[in-house]
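Please see the structure below; I have some questions.
Removed: one protein chain of the complex. Kept in place: all other protein chains.
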């Protein structure tokens, strides 16, 4: 704490951001929480249903549970691509002697393109009739038997909608991890090498523990973003075929704006918030404990 | 930790190798790395190239030709259609106003809050931090109906503010966390020395914290511009008049009857609309990459 601070100075710095945040975020959240105890279509009078929405969500709504499981699958794929890919590319970069800046810049490019264009590109890539890039590639390497309409096949669609989302932002995470890797003191690495440690061992025993705090932050950001992922699945498949790529967010959006059931949609939103908080808690618990061990 | 390998045990495996061989292996390793990196770069750059190529294809070529091959002809017809159908210049201007408005709020308020939380400190700062955390985990879609009703009540609908406020509000927490994780690493002694010289909290903010935050500011600006520039959902909900439409709304002009989309014109418009962002991105790139890294590595 700064010695010369006054109560007034704290307020001067804190109140404006808090005010904006309260108006733009907290107030609508409280309003949604309130709505989640009602049945309301926006047109007729609101009906108080108590915990009715919550009970139906947890016990009666099969689509909700499918969407929940899909969200977890989506999360896993996004995390593997974003964090795994980021870690891999970041470590490859540290080994590169030239062109690091260029590679970093190019790696970030997909993040700039609007989702509409990304969705359309991937629709083309996954297409079967006419054959898209992926199916042609398979044919080319002699795996023509694996060809399928990736976005229409209930077995592949979830992975197919997760990949673009995972791929888009992997550059951002890569940069963070790359910087952290660069910050690992050279002496530690040298010492390990002198001890005869392999590259892999140096990585796991020396580098990774050193970047763990950054890793935790990155994991939290990536997880909460993935749990709220919406655009790409909404644009690519709108949850289909069937409910095979329905996520909690797309389901919530449809409940609110297609079924005009604002109360129930708010209930799902409350669940998403709780789910995100639990996920953050779990990440902190798991990764911090490992750090202590 | 799960990786309990003992480095010493594998030592004999490595040491007998003659230096020459190791050197060669290193070279092979390097080449391999370069190839892998090159491949990855191709995957990352490809969509942008594809987007551009599609925007200069003829409609016929786009419809019947190979969507992944080189265009059979080159045409700027799509660009002229893109400009004549929509009001692209106005859309870009609006996006610019909204993005800069939101970014200024995000940066200034983010720094202020982080300064109060991290540097000044106060009782209950943990609670306030927790409040801000909620903003990171909330799905924005749910705020639409309440916000709309609130805006209607105070007559804010269909104004720049109605898009700027929620966009800034929802991005604020992330900005606060980036700033405060960075402030954490400004040594306390710097502040204490300044305090002894008689500097108050405002002077310290203006003379020490702010100048040191420049890198983080660049990071916050770039990351948020990407999201805000491409935002569709708030703009679609709160903007009604044509004069206020941002780029993502403008792209809707290329949708025809029953959902038939003029894709080549759309892509031409997308190419035009990402250019300002791309330019800013390339210019600020060096600063950004440095800023992002320093912000992150200290989080």
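Think of it as A and B in the order they're written, each chain with its own count starting at 1.
Assume contacts are C-beta pairs under 8 Å (C-beta built on N, C-alpha and C of every residue); 3 or more make two chains touch, one makes a residue touch a chain.
Operating definition for what follows: contacts and distances are computed from a predicted model.
Visitor: Which choice in "Sugar-binding protein", "Nitrogen regulatory protein P-II", "2-hydroxy-acid oxidase" or "Sulfite reductase [NADPH] hemoprotein beta-component" gives the name that UniProt lists for the one chain left out?
Guide: Per the UniProt record, that chain is "Sugar-binding protein".
Visitor: Touching the hidden chain in the complete assembly: which of A:133, A:149 or A:287 does that?
Guide: Of all options in A:133, A:149 or A:287, contact with the hidden chain holds for A:149.
Visitor: Need a quick check: the contact residues on chain B for the chain that isn't drawn.
Guide: 60, 63-64, 85-86, 124, 127, 144-146, 148-149, 151-153, 157, 232, 236-237, 240-242, 252-253, 255-261, 263
Visitor: On chain A, what residues meet the omitted chain?
Guide: 27, 30-31, 33-35, 40-46, 63, 123, 126-130, 148-152, 154, 236-243, 254, 257-262
Following the convention adopted for this analysis, only the chains that are shown with their structure count from here on.
Visitor: Residue numbers of chain A touching chain B in their complex, please.
Guide: Residue list for chain A touching chain B: 1-6, 9-10, 13-14, 16-18, 20-21, 23-29, 31-32, 35, 42, 89, 92-93, 95-97, 101, 103-118, 120-121, 124, 130, 132-133, 136, 167, 171-172, 175-180, 182-183, 192, 195-198, 201, 204-205, 209, 211, 213-214, 217-218, 221, 224, 227-228, 230, 249, 252-253, 256, 262, 265-266, 269, 272-273, 276-277, 280, 290, 293.
Visitor: Which of the residues in chain B end up touching chain A in this complex?
Guide: So the residues of chain B touching chain A come out as 1, 3, 5, 7-8, 10-11, 14-15, 29-30, 33-34, 36-37, 40-41, 43-45, 47-48, 50-51, 67-68, 105, 109-110, 112-113, 115-117, 119-122, 128, 131-147, 149-150, 165-166, 168-170, 172-174, 176, 181, 191-192, 195, 199-202, 204-205, 223, 226, 230, 232, 247-248, 251, 263, 266-267, 270, 273-274, 277-278, 281-282, 285-286, 289, 292-297, 299.
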